[in-house]
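The complex appears here without one of its protein chains, the remainder shown in place.
Per-chain residue numbering starts at 1, and chain names A, B, C and D are given in the order in which the chains are listed.
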Amino acid sequence: MSLTPEIGGAHVRAVHDEFHGDLLEVSMGPHHPSTHGVFRMIVTLDGETIVKLKPVFGYLHRNHEKLGENTTYLASMPYTDRLDYLNSMSNNWAYALAVEKLAGLAVPERAEYVRVILAELTRLLNHTCLAGFLMQDCGCSGTPLMYAFREREKILDLFESLSGSRMMCNYQRFGGCRVDPPAEWLAGAQRLVDGYSAFLDEFEALLTGNEILMARTQGVGRLDPALAVSAGVAGPMLRATGVGHDLRKVDGYGVYPRFEFRVPVGAHGDTYDRYMIRILEMRESIRILQQALAGLPGGPVMDPKAKLRGFRPKAGEAYGRIEGPKGEIGFYLISDGGPNPYRYRVRPPSFINLTILEDMCLGHTVADAVIILGSVDIVLGEVDR
Amino acid sequence: MSAALPLSAASGANALLERLPVVLRDGLLGYLPESLRWIVSGLITIAALLAVFGLLFAYLTLAERKLLGRIQNRPGPNRTGWFGLLQPFADAVKALTKEDIVPREADAVLHYLAPVVLVALSLMGFAVLPFGRLLVPVELDSAVLYFFAAGAATELAVFMAGWASRNKYSLLAAMRALAQLISYELPLLLSFVPVIMLAGTLSTTEIVTAQGGWTLGFLPHWHVLTPWGFAGFVIFMIAALAESNRSPFDLPEAESELIAGHLTEYSGFKYALFFMAEYFGMCALSGMAVTLFLGGWQAPCAFLEFIPSYAWFGAKLLALLFGFIWIRATLPRLRMDQLTRLAWKFLVPLALINLGTAAFWFLTAGWSGPLQLVRWAVAVALVVVPFLLLGRRLTAGVAPRTYRYAT
Amino acid sequence: MSDAAPAISQEERDELRRHGILLTSLEELYNWGRSHSVWPLNFGLACCAIEMIAASMARYDIARFGSEVFRPSPRQADLLIVSGTVTKKMAPQVVRLWNQMPEPKYCIAMGACAISGGPFKQGYNVLKGIDRFIPVDIYIPGCPPRPEALLHGLVQLQAKISGQAITGPDAPRHLRSDIECDCPVPEFGAHDLEPPQNPAVWTPPPSLVRPDKA
Amino acid sequence: MLGTGLIKGLAVTAKNLVGSYHDPARYTTVEYPEVKPPLPEAYRNFPFLVSESADDPMGTLRCVACQICEKECPPQCIYIEKSKDKKPDAAGKLQIYPTVFAIDTSVCMSCQICVEVCPFDSIKMDQVYEVATPGRYGDLLLNREQLAKSNAYYHQIRPTEAAEVDGRLAAERKAAEEKAKAAAAAKAALPPKPAAPSPAAKLPDESRRSPQGEGGAAKPPAEGAQP
Partner (left out) sequence: METVEQLRDRLLARFPGASVTVISNPSPSAQHSLLLDHAHAREIALYLRDEPALKFDQCSNVTGIDWPEKEITETTKVTVPDPAGGPPKVVAQTTKRREPGYLEVVYHLYSLALRQGPIILRLRTGNRADAVAVPSLTPVWRSCEFQEREVFDLFGVTFEGHPDLRRILMWDGFKDHPMRRDYAEPDDYEWEPTPHGDVLAKAKKHYPEKPAAEPAKEAKP
């Protein structure tokens, strides 16, 4: 008699075979309040139970890769902002990292620290927004989302005063960062980081222990770790299944090995775990930020050898990846020695995380599909590119 | 309106304010021939109800938007008219002038009828609510039965809307609405059976009168202040939330799942009618809760009786409506199976046990002295223990978790 | 109304004014109601949608203008905010949504992508401006525009609505019989949308603003 | 116990409801049209062209139509036509100037790359965001006259950065004058060359344009004067 009964796919299908009901095919999206953009799912329903779910992509396919091949390396940087438009700073970093690998550029120490600070702020931003959107999908009337955006605005203020733009920062450069953060900016960041735990406590008091939320999310959308690994699932979604894989630890890119932080992992791989892993990750991000802000060294933020214009890496290819807030975001670049990349490919975490959407949703109801999709944390700019 | 009840310990000022609505009506009726009075009296009552609750609906939408805003750290509508007070009227003008779309495939008659029926049915409930000592539109012996019969029919109108729209989302919403109706009608009814049992009547006026009086002058004899009454009140309010399709039970129009559910294909004024019906239903159910559990128009303390009774009714009604909005601002939505499970496996057994508690309370009415304490202890235990046990079974497998960290 | 009737006799003018007073006040009420209760469609396309959401959040609070009621169903919405890149795959859906909205309805093209395709305009799957298929009332350039810019656009839209007349050439689209309000939905072709634009709505500029490069 | 989580949540919302009346952290709305939020100095929206004087904006544009920004602009929203003749710039040097300089703000992605690559500090990012318009064609394609804004305006929106740019330009001019003087002294017979035939061919060294200078952050003055 629990609120979350065991709804296995096999059981449901057996019941369905017994009482041959008519199946109902519903097209959710591309205009739907909780598909997080222009995503579309063609859902076949038996009653309200999902027996088939086919995602349809491409409604925001804006040819990012083609444009990347037709413009210079530098000109692609502002386009990466618009990939996963919640996390432009991490996208910038991933792209800069790939180009630095391709061209063999070194990054000054201070720039590495600044990148870590900005990437972790971005992670806070993304996870906070995700928690808000997920609650919205669960049927909250905007309140958690409002609180999430209240904090987001504070982070965006920081981004804006550093890079000039709220969302589309276009901040990282090959071999460093565009602007050296001044002391007052760092003080502002420190204030934000100090106050963030209190916000998380309040947010958790609002919802984490809420019985309705737990009943809605626990046991919903279970993901098997073996399937998750095979399907290329990455980021918090993979860790929620119990696989402790975090590129910040595994690749140790940037200066992450210098910081002490833990990688939370879930045990059930369900929607609640995916939500909680993100909350816990934010708490770890706060620790990283405290350490990075305390240990920020002096020096330049730009490799003096790096050229802004006329950048032509030698022929070759490179795949660079970082642990973005949504998972492994990678850039695969092939250079033929010209000013434009010969091939410019983005490894989009939210697109690949959607591979197993159907597996997670089968046997659940429409209401569950909505929150499962919400917990995958997709941004259509990145899914469709 | 019923004949004036004898005023007990009312001062002159009280009597004047208390009688004012009736005096105004009678003054108007005085100019009419005797044969027309009954019908005009009825029309005046209807007009007054529509005006008061129409205005209440308008400002309730505004209050909801502003309260939601405040809870969410923002002001809400504040630019249309002074303090945003004209916002509902701007919305009304727009809704009235908006194009009315009937989908080609839709069942035009049902599509048209659904909002009309819904508003009519949700208005019917107001007929038997005692708004004040002297203000009962229709005095019925079986007022409570009538009220809930009318209220139950509203879900049929929702089903009509969902069915007639020929939209898959609307259809799903219609099915949800029916399931919700069947599930929550039962706890709703069971929750106030003890009240009828104790008051021995189905008449709303008499139920209110039965809650009159105070212990020590400030402890009112409202049903909500007894263990069974409190439990009944909570069950009633939960069921009322579900019956009026409010969050966290707003499944038929679940925005994040079913677009707008049964409203998906409604535009313009028909949509506004649905909105109106939702608020009317909410007001009516809250009014009934006030009547059954919160002592109706009775003042909470003896010395506050100088305030007219309808003001007390209004204050209690607004307090409950605030609760509706507050809950909406906070809670996520339940899933369909959880909703029905909550009704059948939690609320219904709890309401049945509550019936026993009420019976115990009724039988031990004569206990006094230390026995009074025993009476309270047993009754509270009869409410709390089943709540804990059923609650634990309901939330089995759902608990906060602890997490480990990878190396 | 009264000023708009030249070359008529004084009696007729008075006659008109008598109607005009009534007409003007109705018109004012109608425009006031429409402009203060603009409910947007809960419809986001891309990056700009996030700023649109931000505009409805506590810091900017679009609710102050009475517009926080983001309706998920087009039947109840007044305003289509095209917030982001419209791809060719998405364009038919946007037009369909527009057709599903009841009159009076308005459209704001928010951000560079919605106006012209913006930075993505050279993409093979990107529509070069939503005004090729549906009439746009307000353009808000920016990539993405700040939430304040969206609020500014909304205020502009309110001003535009308030300035409309019920009759005559200033009347809004839906009150004029000479304008077809439904926009044909383009179809997917083998290489491109068919047709690639709706000539009833979109016309290229009369003359080239820019001289041709020598 | 069932219900504790719900009550905790209700307590949080109640706290915010009450807090919105007295706690500024819980009432964050900036009432936009009346109150405009202060923009950070680094904020950027669309580019504008810097002219030295407000009285004769077309005569004192810093732009020499080198077309670097046109080439580097990622969405290609800049269009420039060079002049056939030359005219003196603010320093009195004869320069080519743009006869047409158009930016399509309906395409511009506000990325600031044009500012970063400009070797003459002549294109900068504006902070005007109230640009919503009902007109599609007329209002969104900005021509030279609409784009030109004075250096004083630049100082007004970005005081730190503008002061830095002015200092650098003054140093450059001084160095150029000294160099010209030295050249004149050395080769007294030859008149000093006013300007290179194509400014693009004689760009200052790119390393000077280290990209740190753009965000309004403090930056040391340019590394010495030009040789």
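Just so we're on the same page, contacts are C-beta pairs under 8 Å (C-beta built on N, C-alpha and C of every residue); 3 or more make two chains touch, one makes a residue touch a chain.
What you are looking at is a predicted structure, and each value in this text was computed from that prediction instead of being measured.
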Self-check item: For the chain not depicted, the shown chains it touches
Solution: A, C, D
Quiz prompt | Candidate in contact with the missing chain, chosen from A:M28, A:A75, A:A103 or A:V255 | solution = A:A103
Quiz item: Among the options C:S37, C:N125, C:Q164 or C:N198, which residue touches the chain absent from this view?
Solution: C:N125
Quiz prompt | Among A:P182, A:G209 or A:G316, residue touching the chain not depicted | solution = A:G316
Quiz item: For the full complex, which residue in A:Q190, A:Q290 or A:T355 touches the chain that was left out?
Solution: A:T355
Quiz item: Mind pulling the chain A residues that touch the left-out chain?
Solution: 57-58, 61, 63, 65-66, 101-104, 227, 229-234, 243, 245, 250, 313-321, 328, 330, 332, 334-335, 342-343, 345, 347, 351-352, 354-356, 384
Quiz item: Which parts of chain C are in contact with the chain that was left out?
Solution: 89, 116, 122, 124-125, 128-129, 188-192, 196-197, 204-205, 207-213
Quiz item: Going by the touch rule given at the top, which residues of chain D touch the chain that is not shown?
Solution: 58, 70, 76-79, 83, 97, 99-100, 102-104, 107, 137, 141, 143-144
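As a convention for this text, only the chains that are shown with their structure count from here on.
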Quiz item: Using CA atom averages as chain centres, what separation in Å is found between chain A and chain B?
Solution: 43
Quiz item: CA centre of chain A versus CA centre of chain C: separation in Å?
Solution: 33
Quiz item: Which residues belonging to chain D are in contact with no fewer than two other chains?
Solution: 2-3, 6, 9, 12-13, 16, 28-29, 31, 74, 109-110
Practice problem: Note the residues in chain A that touch 2 or more other chains, in rising order. | Solution: 32-33, 78-79, 82, 143, 146-147, 150, 153, 168, 206-214
Quiz item: Draw the chains as dots and join the ones that touch; what shape do you get: line, ring, star, complete or other?
Solution: complete
Exercise. Could you please specify the touching residues of chain C with respect to chain D in the complex?
Key: 58-61, 64, 112, 115-122, 129, 131, 136-143, 145-146, 148-149, 151-153, 155-156, 160, 205, 209-211, 213-214
Quiz prompt | Residues of chain D that touch chain A when the two form their complex | solution = 2-6, 8-9, 11-13, 16, 28, 40-44, 68, 72-74, 109-113, 116-117, 125, 206-207, 209-212, 214-219
Quiz item: Which part of chain C faces chain B closely enough to touch in the complex?
Solution: 29-30, 32-34, 36-37, 42, 57-59, 61, 63-66, 68, 71-73, 75-76, 78, 100, 102-104, 174
